[in-house]
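Every protein chain of the complex appears in place save one, which is left out.
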């Protein structure tokens, strides 16, 4: 009992510490937001200003931005802790590592996924997305980005010690992102056309639940493996 | 005279060593390519099957993907060398730092820009780009990506001291990338419509030459600045 | 040639100079802005095409021009800071950037507001509009970079380098309007062409231009004073200026 | 004077909303920047005071450390 | 498994522990028992396998052969209990350069399960002062000197309740005065019934320390035969 209470306290500590480190500099907290805004301005520039085309590709754009925002911070996720020895200290705590590591994933999601969810209405506005699709976009992001963070974390843990296996595993992991993207974008499109989206959302939710619960085990195994 | 010969030898050494190290971490070297393929395969999925729309947005997508792929590996460009002390050793060589650093930029381009140029026909095929536009796309990439790498290196050098430069780099660099994006995509579109593209290609080439020659100075200044 | 700059490399002397000039700039700003705005709003004739909506021009155009002007000034300061290693020039960068960003923001939304009645939409992904947005990003980048460093001197140098690199973008941004226009589609942009403006409209515009120039300078000077103090906070003169010196002993 | 009456002036030939909105927002931004500068000065004053206090505390602590009394702790 | 009389169960016991790394035998069939209250110094040339052995003792690394027992139980069986008693400082200091010295101390305590950490702000200041970091408490740790960063890492020895310390070259980067301070702390810990296993290339010169030594022979760099 007391151990589980401790686990939660520890979990919160890891989370808050990670956020503190990330927010060390005032500007850093804003950066992901600005970055997203900029990615979204890039596309209209590249594609041309026709609002109809923009609206059609908007879900794709925003989801690519989500992917990118996830990937950008990802290789740092465990790397810094690994290099400076904090990660081995986490392994030496008397709480289960798999659980502790989810705090780091949560921090990553709070810094990369959540801003995206919050900002999505603005992005949708900029890209002329039909009103009906706004909430669908926000929902898919809310349901999908945790899975992005969790899957990404597996990759980050696996590539920690940079042995031969790394490439193969990223090759295996990256395609896992694609189902997320397909279901999410089709949900947004359907919503834009006034069609039902429960199906896709349910699948997204299922993927997220599955990955968020199972990924920690894989992560913990990978991290312990890299301690050799 | 002998010093200039030495400079070239040194330049080659830095380049080859960087490539050797990248080859050791195969996953790192492959990441930009994987990302690119993913973005490009995702879009047909996200946008839907209409080939006309795909073809219209293809140049934009490929170029935005190129920008983002450049950004992905960028914070690593000088960081590892900075952390392990190799960069201060480069500062202490009796050859001009600005010149030496271009070798690292060249390595970055070989690993992120060149694969893109080589891969562009495949990407164009995947996105139904009209045949006439293929060569234009490849040319814009060939002319534009060196500038991306050079500008990117400035960003990487400026954020060297910062623990979490990743998003700040993008914030700094995307505005600098945008002119390239505009000219390149308009060139490819013109080519697709059978119009002349000399103008844009000339401008792209000019930008590339300008940045590749001037950026090293900014890079060297930024690197020396972060030695404190 | 740069000899005269030398005394102002000293923060205290610079502070005194700026402090002395500031009231004059502020007064002139208020006068010229008042004249320009009242003339433009109330006395200048209505446009034969755009009616009275064109009066937005008296803030839109000056702010747009000085959003670029401020950036150029910042880049020049960056060059001075890097080449002659003058600290006060470094510190002027964080003073200029927010003011420039404000000008950019003003140009952006006055343009957007003007666009609604003229084009029927707030925002189009047009070259000029987008390039102004990019200018805002550039400013934000410079500020973010400056504040990202623990060591302020390093931050200032980094921001100076970025400001200088970014200035290459100014002409590109400026002329890309034409390139984009001719190469892309020109439908929404025809109204953008400079109206052959009547002198009765031109005069107030020129005065507002002067007013915005002075305004930019005034705001920069206000912030610059703060920057000087911030960096010299541990020195007695700064403590005296701030009125905290007595507590020291 | 381009307008016949004050209400004409306010209405701006039907564009009143746009014209006044942009003038108002402009004023807001400028006032914001100016206010920020003024607040910045206040902030500096506070910072200067804490700096001085920190210095005093430091010297006090150093004195305590230097004196043998400090070592009796624990 | 070796049996001990209940009173003589050693705190830590390595039973036939071997390490084989990339086909080289570093050490084999090591057999030793660390009793509560002892301080052990593992010595050996560079590459002898000292750090490897310490990491095996912590459980971070699995021995290629043999087993390690804590209070008579294999450590992997009682991992959580074991880790509650354990404090390990390795070659890497686990100090965050982005945090101030004070914050580092605070979070180290938090992560080690000190839940009412907030109340101890004052003691954190004291620990830092004791380690010669007076006036640097609110500096970013990344900007401190090599030895100062090491000192921030070593604050854990002052804040922790752990009985067993496993320290890999704790004296690295410390100046003479710092080494003396640390040895003083060792004595305190031992007097309170604590146990220390450590490596160091520098002799532990404090005569008060009840030192036990374990010398690892320089490894033979041959390929493993079988």
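Going in written order, the chains are labelled A, B, C, D and E, and every chain counts its residues from 1.
Basically, contacts are C-beta pairs under 8 Å (C-beta built on N, C-alpha and C of every residue); 3 or more make two chains touch, one makes a residue touch a chain.
Here the structure is a predicted model, which means the values were calculated and not measured.
Touching the missing chain, out of E:99, E:144 or E:162, is residue E:144. Listed by residue number, the positions of chain E touching the unshown chain are 21-22, 24, 44-47, 49-51, 91, 132, 134-136, 139, 143-148, 150-151, 169, 172-178, 201-202, 221. Although one chain is not displayed, chain B still touches it through residues 3, 6, 9-10, 13-14, 17, 20-21, 24-25, 83-86, 88-95, 227-228.
One rule holds for everything that comes next: only the chains that are shown with their structure count from here on.
Among the other chains, the CA centroid farthest from that of chain C is the one of E. Set against one another, C-D and A-C show the most C-beta pairs in contact at C-D. One inter-chain figure worth recording: chain B and chain E are separated by 46 Å, centre to centre, where each centre is the mean of the chain's CA atoms.
Once the centre of each chain is set as its mean CA position, chain B and chain D turn out to be 41 Å apart.
For chain B, residues that reach two or more other chains under the stated contact definition are 162-164, 168, 171, 174-175, 178, 182.
Taken residue by residue, chain E touches two or more other chains at 97-98, whereas all remaining positions touch fewer.
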